[in-house]
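Take a look at this one; I'll ask things after.
Here the complex is missing one protein chain, while the rest keep their positions.
Up next is subunit A:
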Amino acid sequence: MSASDGPIPHVSQSGAKTGSQQQHPPSSKAPPPIVAVTQVSRPFFTSSELKYLLQQTIPESKKVLYSQKKHQVFQFVFQLIKTVKFPLRVLATTMNYYQRYFLFNKWEESTSSGTNGTTGTPTSVQEAHELIIKQHERDPFVIAMSCLLLASKNEDCIKKLKDIQVVGNKLRDIDDQDSKGLYLDFQRKAILNIEFKILQVIKFDFLNGSTMNTSVDQLLVQFCKKLGIDYIHTMYSWLVSFDIMSTPLCLMIPSHCIAVAIIIITLNVKPKDIVHKFNRGEQQLSSHDLNVILESLDCYSQFRCPETLVNEGIIYVLDYYVHNMNYSILNEYMPAIDADTGKEQIFKFMDLKSRFNDLKILDEASCSERDMLRQDYYLKPWDYSLSAKGCSRFMLGNKRARFELELQFEQEYKKKKVSEVSSV
């Protein structure tokens, strides 16, 4: 800020829509108008909102390419966090940021950022440097490193950016050692530029729907313990959570709901014969025991999970395995043919899916139509230059308030039902 005196024109705009970009009307006395925008964070989206956003950033023809690249990038991040010894929750947050980034930023197929082969002919050295930085910024691996940097800071794991860069570049077989350290410097600038973009995409909301422990895998193990689930079934749940970690489900429902959804699936699948090395001696729970746990499980009173959100998670996870079982990590730990049914494992998920067909999931009436989505200012492409032109104000979203409202309706509905029954 150059001038320390004088007012900072700052507007908390009063429009009914938030996340909008509204021009502040110039008053007669005021100096030139300054753009002021209120940004409300939105940690979760419905599936139709996600679909709509992705249509804007990834052309239909490149969808497959995007997911292939995403898979590669996530493999890279996984190796990277293993090398620098970050806990798994950093990986989960990184994947969340990466997928969130491409909801609001165009995905471009990039040429390798290692080469300086830019198309335009730069007129000055500075311009040439800027071109190189821009090129780095398009590289999904560099974007991933930026996501990792912010995720590690948010998850209280401190590591110098340079160390992350060096390890990352080594994993990709990129020679980043030049005499002046130019490569690392350009890459660093690109990473920091992207970091500021991610900060705007998440609207400076570091809570991601919960104040503490948003890591599904850790919540899951704690929940299993609380429910008295044995090692082998906890392990199965954990494998599922590891598969699901790289999917966009984390953009749709909060992590504790994902954890409960996975546990409910595990209790229904009742897996046997997981290939594992540990706790061989431990007594396994019988299918009767698992049924008892399943019967007594109450999403809301035990884990504060609204049922519709858990159902949303269940359907998503089942769909995932119906389509991707052969590529999943879970698949590597299961025998090809299930001993009970004599069929392939995938049939268990298909069977479950048909049984769960009538689960009540989120009502998307308010966001199923394209026209409605188009009216949602939040989903408009975000103009990064705006923060340079004016002020943007960042606030926490009130999505949780919405969940509470849903719950309230649900409880009132239940009460009504009970009173109806008792009156009869």
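Heads up, the rule we're going with is that contacts are C-beta pairs under 8 Å (C-beta built on N, C-alpha and C of every residue); 3 or more make two chains touch, one makes a residue touch a chain; residues count from 1.
Here is the rule we go by: contacts and distances are computed from a predicted model.
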| item | value |
| --- | --- |
| "Elongator complex protein 5", "DNA-directed RNA polymerases I and III subunit RPAC2", "[RNA-polymerase]-subunit kinase" or "Phenylalanine--tRNA ligase alpha subunit" - which is the UniProt name of the missing chain | "[RNA-polymerase]-subunit kinase" |
| Residue of A:V84, A:A128 or A:L192 in touch with the missing chain, whole complex considered | A:L192 |
| Residue touching the undisplayed chain, where the options are A:F204, A:Y300, A:Y333 or A:F347 | A:F204 |
| Per the touch definition above, residue among A:K69, A:R172, A:K380 or A:R393 touching the missing chain | A:R393 |
| Touching residue (missing chain; options A:K63, A:K82, A:K106 or A:K162) | A:K162 |
| Missing-partner contacts on subunit A, residue numbers | 1-2, 4-19, 34-35, 38, 40, 42, 87, 149-150, 153-154, 156, 158, 160-162, 188, 191-193, 195-196, 199-200, 204-207, 211-213, 218, 376, 378, 387-399, 401-402 |
